[in-house]
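Only one protein chain is missing from this complex, and each of the others stays in its spot.
The block that comes next holds chain A.
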Amino acid sequence: MRKLAFVSLLLLTFIITGCSGNASGTQEYPKKNIEFVAPASPGGGWDLTARSLEKVLTDEKLVKENINVVNKPGGGGEVGWKYLKSKDAHTLAVNSSLVLTNNLLGQSELTHKQFTPIATLATEWQALAVPADSKFKSATEFMEAIKKDPSKIKIGVGPGLGNDDHLSIVQAASEYDINPSKLNFLVYQGGGDVVTALLGGHVDAVTTSLSEVKDQHLAGKLRILAVSSDKPVEGLEDVPTWKEEGIDLVFPHWRGIMGPPDMTEAEIAYWDKKLSKMVETEQWKKVLENNDWEGFYKNSEETKKFMKEQHDLYQRLVQESGLVK
């Protein structure tokens, strides 16, 4: 027991001296270890984004300071972002459109304006898929059938209404002059459950991330009717975009990173420099490839503008969907 106490004391001393060593001096930002907040449990999409960022930035020696990933799951990002709000510029958090929709759906007091936009990093695209033996051969046929009787067609979505999977179809319906609040959704617990439901024929169509259905489409187990990208996706040239189907819609499911309120211009410039270099590295490109993501880099200035546009779009979609009166 005494030995254990001695070892812990020794460790404590190391930690204390280690910390003071980093914090001393008046060097420029960053002055100490950097923290990336993944507002989700380990293993989820946000966690993997944060850990990939940490790994590429460290391996490519772009950031010399230690980077730690911390998980703050809960409330669809709420817990993690609240935590970010209380920290200084050495803490950044991963985000996605939930940072906009949580507030628009009345689930959170936090708005995107309370944070400092740093960058938009990558995007996935949304897909509309039907069973392989479905009578719908194209997205227009599908929309036409919904127009006739929206209650007849069950659309699977997960894990909750108001997410990108849901809102991308809301936008498509609205462009096709269908009242989106009339659509008939079945809400599953997650993306995987949605695909199982489709394969088992328990729903007529699903809206989900492209990566959830890409392999199934290639294996001929289901059919993707349309993707939300601006141009056909590599490896899926047979699948048309919504635009090619005559519906004016490009819907990215983006991921980015943001900082606490009131970061200085120098601090923002630091990340613009580092992240613009990082997205050019081979290792980052490999990360994108493995995850079926597409490079979607926007620097802090562009991201600020992008967030404003996205906010206005989501505001309209959430209202049209009938989720908020």
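Rule of thumb we're sticking to: a residue touches a chain if its C-beta (ideal position, glycine included) is under 8 Å from a C-beta of that chain, and two chains touch if they have at least 3 such contacts; residues count from 1.
By our rule, contacts and distances are computed from a predicted model.
Of the candidates "Thiamine pyrophosphate-binding protein", "Carbamoyl phosphate synthase large chain", "Anti-sigma factor" or "Putative tricarboxylic transport membrane protein", the chain left out of this view carries the UniProt protein name "Putative tricarboxylic transport membrane protein". The residue touching the chain not shown here, chosen from A:D193, A:D272 or A:E294, is A:D193. Residues 41-45, 47-48, 51-52, 55, 70-76, 78-79, 82, 105, 107-108, 151, 154, 158-162, 186-190, 192-193, 195-197, 199-203, 212, 215-216, 218-219, 221, 286-287, 289-291, 323 of chain A touch the missing chain (whole complex, contact as defined above).
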